[in-house]
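Just one protein chain is left out here, and the rest sit where they should.
Right after this comes chain A.
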Amino acid sequence: MLWSSFLLAIKGIRRNLMRSFLTILGIVIGVAAVITMVTLGNGATQAVKDQVSSLGSNLLMIRPGTRMRGPRGDGTPDFKLDDVKAIREQISRLAAVAPQVNKSETVVAMANNWSTSVTGSNNDFFTAGSWSIAEGRKFTDAEETAGQAVCVIGSTIRRELFGTSEVLGENIRVKNFSCQIIGVLKSKGTSNMGQDNDDIVLMPISTVQRRIAGNRDVSGILVSVENESDITRVQTQLTQLMRERRHLTDKEDDNFNILDTRMIAETLSGTTQVMTMLLSAVASVSLLVGGIGIMNIMLVSVTERTREIGIRLAIGALEKEVLLQFLIEAVVLAGLGGIIGIILATITSIILSQVMGVPYTFNVMINLVSFIFSAGIGVLFGFVPARKAARLNPIDALRHE
């Protein structure tokens, strides 16, 4: 009976090619849309996470200014190098403490010029920012203390100013002084937000303070913690220490803020997760539309199907034989649609994730959920009208208008 029902189901599909095709199409579109959108959304979230973790791990960033005011402009004082020294002396188990001063400057070499960000810091900056040296060396203590005109450049600067020629020992001109290149940073590539990580010129902080900024301010401090579990303790201690050093009374709010890179990561990936959810919602609509398409096709053909069932019953088919036939038909169509949808989604996701530059991962859960949902609609709306018809008296099914 199973075999003959299967045979009849296949014949039924072949006889109603258009209806079968439209049913499959509805499922394919629903499944493919949901899987593609969710996969790309997840890829984007992953990409943002990767990006943030490349900023450096276990990292705290201290910046002047109250938390909620955004960019500075509220007159809160900058840090000084003494603050850096105090942090290093008073807080234990730190991997790196790097002061930071950033200035936008145009740098010139070999008749090329390039507008970039000049960062003043110390050798701890390499640790804190997860940088490594591709060529040359870091700063010496003497260079740091004396504020000599030496610099380590990013690969973008090297490419833009020097092309492919040798750079170590060459000079670049920043403002009114010449600066010798002692090292080149290993490339970190472009961040997902379109920011070029390698567009950087690094000098000892005293060099930048004296020759470019003209003051002794430190605009931010990077603190890298040895163990991730220490981050909360270090953050509390830093807050206490900075409040003391900035002479804040208990009533006053912090006039500095401490950012945890993990928090940035969480915030950013939270944003992309919201985007993923939004995309999923849009995709769910296409799943629903596909489902409604299937319902339509099935309901439109219900008269013909009811009559057909009447004929089958009249010539001696058992109710369960008719049911089995239509169930198999529905399952075959829905299953086929689901599988084609998954294949289509996989191909589309792989291509699109390449284009968008986000990692591709096969998400079993979403594949399963969208498959079950749309295949379920296909089976339900293929099978339920058939079941209703098969339960009629054969003569009523035959006369169905």
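Throughout what follows, contacts are C-beta pairs under 8 Å (C-beta built on N, C-alpha and C of every residue); 3 or more make two chains touch, one makes a residue touch a chain; residues count from 1.
Note that contacts and distances are computed from a predicted model.
Engineer: Which of the following names does UniProt give to the chain that is not shown: "Putative ABC transport system ATP-binding protein", "Cytochrome c550", "Molybdenum cofactor biosynthesis protein D" or "Amino acid/amide ABC transporter membrane protein 2, HAAT family"?
Structural biologist: The record names the chain that does not appear here as "Putative ABC transport system ATP-binding protein".
Engineer: Kindly state which of the options A:K11, A:R88 or A:K186 is in contact with the chain not pictured.
Structural biologist: For the chain that is not drawn, the touching residue is A:K11.
Engineer: Would you indicate which residue among A:M110, A:L368 or A:I395 is in contact with the undisplayed chain?
Structural biologist: A:I395
Engineer: Which of A:V167, A:L313 or A:A386 touches the chain that is not shown?
Structural biologist: Spelled out, the listed residue whose C-beta touches the missing chain is A:L313.
Engineer: Of the residues in chain A, which ones touch the absent chain?
Structural biologist: Touching the missing chain: residues 1, 4, 7-8, 11, 15-16, 304, 307-308, 310-321, 393-395, 398.
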